[in-house]
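My questions will all concern the structure given below.
Every protein chain except one is present and positioned as in the full complex.
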Amino acid sequence: MTANAPEKKTFWQWLATIDRRILYLVMCLVVVIPLIAMLRSTVEVTSPVQDVFNAIESLAVHQKPLLVSVDFDPTSRAEMYPMLTAILRHAFARRVKVVELGIWQTGFGLAQRALNETATEYGMKYGEDYVFLGFKVGVDAVILGMGENIKKTFPVDARKIPLDSSPMMSSIRKLSDFGLIVSISAGTPGYQDWLLYAQARYHVRTAAGTTAVSAADAYPYLGSGQLTGLLAGMKGAAEYEALDAQHGFKQASTLASTAMPALSYAHIAIIILVIIGNIGFFASRRRK
Amino acid sequence: MNLLVTLLLLIGAVAPPATTTAPGEATPIVSSGTGTDSAASAPVTPPLPPTKVRAYDTPNDGGKSINLEWQPSPDKDIEGYLVLRAVLGAGELKFDSLDFLPGSENSFVDERADDKQRYVYRVAAVRSAAQGNADSNPVRSAPQWFNADLFNIIVAMAIIFFFILYYIYHARKGKQLFIRRIAGLDAVEEAVGRATEMGRPILFVPGIGDIGQVATIASLNILGEIAKKTAQYGTALIVPNRDPIVFPIAREMVKEAHTKVGRPDTFKPDNIFFVTTEQFAYAAAVDGIMVRDKPATNFLLGIFFAESLILAETGTMVGAIQIAGTDQITQLPFFITACDYTLIGEELYAASAYLAREPLLLGSLVGQDYGKMIIVIVAVLGSALYLLSALKGLNWLTVVSRILKT
Amino acid sequence: MHISTDPWIWISALLTFCIFSFLVKDNPLYKFAEHVFVGVSMGYTIVVVTWSTAWPDLFEPLFVRNFAEVSIGAKVLLVIPMIMGLFYFAAFIPKINWTMRIPMSFLYGYAMGVYIPSDIQANLLKQIRDTLLTPSWLTNRLPQDMKATVALVAHTRSFNTIVDALLMFIRGPEGSRGGIGPLIILIGAIATITYFIFSREHKGILKPVANTGIIFLMIGFGASFGYTVMARLSLFIGQVQFLLHDWLGVI
Partner (left out) sequence: MQRQIPLTIVLVMGIVMMVQFFIPHPISRSLFELVNKWARLIGVFALILGAGSLIFYHLTKIQRKAKGWGFSIVALTSLAFMTVVGWLAGPRSMGNPAALYQVIYANVQVPLGASMFAILAFYIVSASYRAFRARNREATILLVAAFLVMLGSVPLGKDIWDHFPKISDMLLKIPNMAAKRGITFGIGLAGTGVALRIILGIERGWLGGGK
């Protein structure tokens, strides 16, 4: 925003004072092009991610339902939403029955969208293959209530259909009927509440997805065996997507896998821009 | 609390759940006393009971809680312990189950005790649906009037209060106190002067914190000092607020500053206004103020989260001098990179004392510096003693760590 | 390509563009979004405070419920904060405008009184305790990691192994805080706090210590900055994915 300098800038001076809008344009292109071009980087699957995958595979074998708790909002969508769709796709591809709910009111829209999107892809029927319970305030009361009787806590689902009339809910009465709980959690309340109230009290296996920044806090639960598995940040989601793709699930999603190159290039772009700035800075200083 | 209600229901309705029972495996039925497996005809011998079952009121709490401890049953192959409770009173003892614990446990906290009742607890070692019982002493829960676990905090408070008050007292007696220069605060005068020369307003952002956070209080105190200068020079001072409780205080601060320098007539209450409570809506609006009112100087002082860089970068774009300060460690890097001066943590807290040059306030800064010396001494000496506890015969020195435990 | 037909998605998408347009320069689209944002968010706060606090905790028990439902004592306990709250409006009456300091002083005193003990607990005692060198570090971690360092140095083949040895020396195996790490933290924390000493000129012994503190501060701020870059970029990627996926349906 500095006023136009009277004398013409040298090339080196220009390098040191590139207009911020050019920087923004570069950043925008570096992020958007890889996303549209669907570039993908190969990821190694780490064992906490593989563990989540295996747990859902075993649900398919034992004919047990999956509970997915959507504990994030649009602010953390980039990291969390791909985890949600990747897990739902896996479950539907394996014909695992899914019950979804959320303990963040602001996550309602995303939870609904993810479920609708993936269920249609696999031709799942509402009420028979999956149910969306919606959102309810008061985490501990909700989880403990579900531990006793889901229908008491959620007499009707998000579509206002009584749970009694859902065919799949006839065999799912309380938390312990689930084979696995997955909490896609961007903060509190989140997976820690599911561990505290559901895993510790009702002994349902619990896995989590967290943001990259808070993954460090989740590792101890993994070590102690309280968490069955963990997806950490966009990378975790990308790994899960890779697993989905390896197993040939049609429509395997690519949200995270395509975001990884964008993330990498953006980091490199920043570093290059800073280096350019420094070159310009030192070159123009020497000339003076 | 809900947790235990449901737990009671659960245990009352069904058999105590074994913690690690895999689906399909039989859970032991305890209360009936007979084996579940009809094919097994041999009588089951009950396991040996646990010993030394001791119940006592949970110390340092608000009552309604009783601790239970026991020595494990000599039988190593038990499935776990069943904890039961009976009210002592007229008639026969009637035990109700509270919880079923794995065999590795040897203590339990009952948080559903009634302070008015006396209880007896029973811990039963369980094996193949047979149980070996041991009862506790009678016990009653009670609230305490002092939490002895927090004694160390009182001591720490006393030490810090002593140093601060001692130097405030010194200052009151007129002793000269030295405070080194703090660049970011020396720049305040220059920043206010610049705005005056340019005939442009000064923007003061008190952050998004509430008054429960000391950074916000510190920010308001600085606002008072800056308002004195702007009132003297007749420079416009804009203060947008996010917290409804901070907002009237900010307005009072500026108003009082005008009164103090004898310019109450120039106070413009409309310049100190409330925007909205939402973090990013506030940031969006302050960005708008920056680009439209073009302040010559921005003060970003107080609690900031992600909006720190949004505000600081926009301020840089419009070419304002920026003095920022926060105690939010995660946001400091952004202020350091985007602002001209940054007050780091404690510098922000000390700012109003530094600017006001009031002896009493300066005295407290000196007192705090002695507090820092104590911290260094405790950290170094504490480490040394704690390390020595690794030596044989000196392991009582682990007390160092316990003293600091909170 | 499936462009969304949900009007709410369209609204969200267009508002997103309005906000991003600020990056080019201030413009009417941004001003529009900004003012909608301010109005809507304040309205939402008013509604939430009404239905979560003002109505159930104050107005309903005070004015709607009768004395059989809410005792007179309980009502008095609600009248007191109401009167204190009403003092705020004394600001408009010059004669008694000082009374608005009553709710202020109540909140100030409450906040500061609560603050002191928990501040000492969380920011002083706990932090000091976490900084102490522990005997288990001295007797287990340190010798183990030093042995590993020596082994790495002995097998030095390349630059990478030198770095490995150095890392082992500083922080022990990956993910742990071993090696001489705890000692560095203790020294760094002391140096940093020395920088914050105000009542002495940074001369003599204080000067090198405080300068060391500045170095720690700069490494810390740099690292913390670098660590946050990914989180911030993810946010933008999230918004782009929303536009491309939910709205335009191109990915």
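When the chains are written out, they are named A, B and C in that same order, and each has its own residue count from 1.
In the analysis below, contacts are C-beta pairs under 8 Å (C-beta built on N, C-alpha and C of every residue); 3 or more make two chains touch, one makes a residue touch a chain.
All figures in this text were calculated on a predicted structure; none of them were measured in a lab.
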Interface partners of the hidden chain - shown chains only, full complex considered: A, B, C
Option from C:Leu78, C:Val153, C:Leu206 or C:Ile251 whose C-beta touches the chain left out: C:Leu78
Contact partner of the left-out chain, one of B:Thr196, B:Thr235, B:Thr316 or B:Ser383: B:Thr316
Where the missing chain touches subunit C, by residue: 8-9, 11-13, 15-16, 19-20, 22-23, 31-58, 60, 77-78, 80-82, 84-86, 88-89, 91, 98, 101-110, 112-120, 122-124, 127-128, 130-131, 160, 163-164, 167, 170-171, 174-175, 177, 181, 184-193, 195-196, 213-230, 232-233, 235-239, 242
Where the unshown chain meets subunit B, residue by residue: 60-63, 143-147, 150, 153-154, 157, 160-161, 164, 168, 214, 217-218, 220-221, 224-225, 241, 244-245, 247-249, 252-253, 255-257, 259-260, 270, 273-281, 283-284, 292, 306-307, 309-310, 312-313, 316, 327, 329, 332-334, 336-338, 344-346, 349-350, 352-353, 356, 360-361, 364-365, 367-368, 371-372, 375
Interface with the unshown chain - residue positions in subunit A: 18, 20, 23-24, 27-28, 31, 41, 43, 73-75, 77, 105-106, 108-109, 134-137, 158, 212, 235, 260, 263-271, 273-274, 277-278, 281-282
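Throughout what follows, only the chains that are shown with their structure count from here on.
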Chain occupying the most central position, where position means C-alpha average: C
Distance from subunit B to subunit A - Cα centre to Cα centre, in angstrom: 29
Subunit B-subunit C separation of Cα centroids, rounded to whole Å: 13
Junction residues of subunit B, two or more chains touched: none
Subunit B - residues contacting subunit C, complex: 150, 152-153, 156-157, 160, 177-180, 182, 210-212, 214, 217, 245, 248-249, 251-252, 275-278, 280-281, 284-285, 287-288, 291-292, 329-330, 332-334, 336-337, 344-347, 350, 354, 365-366, 368-369, 372, 375-376, 378-380, 382-383, 386-387, 389-390, 398, 400-401, 404-406
Complex contacts: residues of subunit A adjacent to subunit C: 21, 24, 31-32, 35-36, 38, 74-79, 81, 113, 211-213, 233-234, 254-255, 258-259, 262-263, 266-267, 270
Footprint of subunit B on subunit C - complex, ascending: 19, 22, 26, 30-31, 33-34, 37-38, 40-42, 44-45, 88, 91, 100-101, 104, 107-108, 111-112, 114-117, 119-122, 124-126, 128-129, 131-135, 138-139, 186, 189-190, 193-194, 196-202, 217, 221-222, 224-225, 228
